[in-house]
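In what follows, a structure is listed as structure tokens, so that the remarks can point back to it.
Every protein chain but one is kept in place in this view of the complex.
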Amino acid sequence: MCGIVGLFLKDPGLEPQLGALLSDMLITMTDRGPDSAGIAIYGTVEPGRAKVTVQSADPAVDFAGLEKGLVTAGVSAKVQVKSTHAVIDIPAERLADIRGVLASVRPAVRVMGAGESVEIYKETGLPKDVVARFDVRSMGGTHGIGHTRMATESAVTTLGAHPFSTGADQCLVHNGSLSNHNNLRRELTRVGMTFETQNDSEVAAAYLTAEMAGGKDLGEALTSALDDLDGFFTFVVGTRSGFGVVRDPIACKPAVMAETDQYVAFGSEYRALVNLPGIENARVWEPEPATVYFWDHSQAA
Amino acid sequence: MPTFDLSIQPLRELNQALRNLGAGANDDVFEVVNPRGSHAVAVGIDAPVTVEVKGSVGYYCAGMNDGGAVTVHGSAGPGVAENMMSGTVVIEGDASQYAGATGRGGLLIIKGNAASRCGISMKGIDIVVHGNIGHMSAFMAQSGHLVVCGDAGDALGDSLYEAKLFVRGNVKSLGADCIEKEMRSEHLEALAELLEKAGVTGVKPEEFKRYGSARKLYNFNIDNADAY
């Protein structure tokens, strides 16, 4: 139960403003979810490098000497600390085992997400505070998604905040309430997925990750989600180069989209979109039920 | 003409002002600027006031309107004119889901498209949509008219009671207990009147098809269980 925003830029000229635009969109949705907020930003990809966003309940302790610790453990890492989060720049080939290395070097930190381009920041509190804490406004990028949460059944914690990331460069935000996530979690656990929370939305994220690991692209994974996930949902998902939206067949949870030559934008309400450049002349519509919407930079002409 | 700028004035002041009109008040035309998707704009009107909203609104604009004339020069969020009693609400742009939900009277005109569940549970309201409507529209609609100049989405008129539906374009699918019905002269007359009131031009009543209830769900029968 929440407010969702998403912005996929087509015009590289807007990329320096991504963080600022997304921040305003998210803050406008504060009423829809006062418990926690989070944002995922897809920045520029540096060839051969990858990023891991980690969070700590005790950043002064956990992040002190983290870079040195990782180097000692054999990872040529650069650590940039932002409040309770840190972004660790690592060689791309270490993406596969970085979670294990971190678990031994700093067992208390939690991985928010990892990949070639994604950075994920989330905390309990209001969007305006979360955005300010991580200086999201100053961030550039190609696309991003944000979420402000009114928790339904699972705990109000940093880990329970959205976006959920269960695979490299993948993340998901959700508005709604799933009704078969417990069975699905057991099934996904059996095939090797791991879960950090009791949150239904994390199950959806892991489901998509598992489907994509099986060879589907994001669009195909979202299509099979329509068969396998029960309940109410509007999902906005990001991948390294892609951006997707899908609503359940009943489609009660609100969703508004806008498209111009410069961007594709998503908001739980139209209010979230009013500050976007050229919104007056944008094509504004509501996504159809049980219909997958999908944009991809790598597939763009 | 009193003007309310919702970027600086609280919503409460606007809605209070709309309801504080004494008998014979002169200032009965209001302008609302910078609504920027605000919710509950001009709700609970109970007098013949005119409200011009310059921009797009959020949820429940003109909710429970009773006698007002509200025009939104922009698009409307979910539940516009919900449970309207009387009066007129005009949306120059598009309307989100639940437009005119449970409306009991008055006229709702949507010049663009309406999303899903347009006219859900309507109870006497007339709704004219210049464009298309989304899925599950007129679900459990009880009475009134829904006129759609464009296309209708899936499951039109599911579990319909006695509301009359007129669609000019394609209907993606009909809901349970909704069927196409004969267009008789009284229907053409009513339709012509609604089209005129709604400022629809260049469209003839004869171009529409009429849909209504098959009335098979009116009394429970286990042989209709698939429809429940």
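Read from first to last, the chains carry the letters A and B; within each, the first residue is number 1.
Here is the rule we use: a residue touches a chain if its C-beta (ideal position, glycine included) is under 8 Å from a C-beta of that chain, and two chains touch if they have at least 3 such contacts.
Everything below uses one rule, namely that contacts and distances are computed from a predicted model.
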Of the listed "NifU-like protein", "Branched-chain amino acid ABC transporter permease", "FMN-binding glutamate synthase family protein" or "Vanillate O-demethylase monooxygenase subunit", the name UniProt assigns to the chain that isn't shown is "FMN-binding glutamate synthase family protein"
The one of B:4, B:60, B:166 or B:211 in touch with the missing chain is B:60
Consider the whole complex, including the chain that is not shown, and state which of B:35, B:55 or B:79 touches that chain. B:79
Contact partner of the left-out chain, one of B:27, B:162, B:189 or B:207: B:162
Touching the hidden chain in the full complex, which residues of chain A are there? Just list them. 1-3, 31-35, 150, 152-153, 175-177, 232, 252-254, 268
List the chain B residues touching the unshown chain? 11-12, 15-16, 19, 39-40, 43-44, 46, 58-60, 63-64, 66, 78-79, 82-83, 85, 98, 101-102, 104, 117, 120-121, 123-124, 139-140, 142-143, 159, 161-162, 217-220, 222-223
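Keep in mind that, in the parts below, only the chains that are shown with their structure count from here on.
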Distance from the mean Cα position of chain B to that of chain A, given in whole angstrom: 37
Which residues, counting only chain B, touch chain A once they are in their complex? 36-38, 56, 58-59, 75, 77-78, 93-94, 96-97, 113, 115-116, 134-135, 153-154
Any idea which chain A residues touch chain B in the complex? 28, 251-252, 254, 256, 269-274, 284-286, 288-289
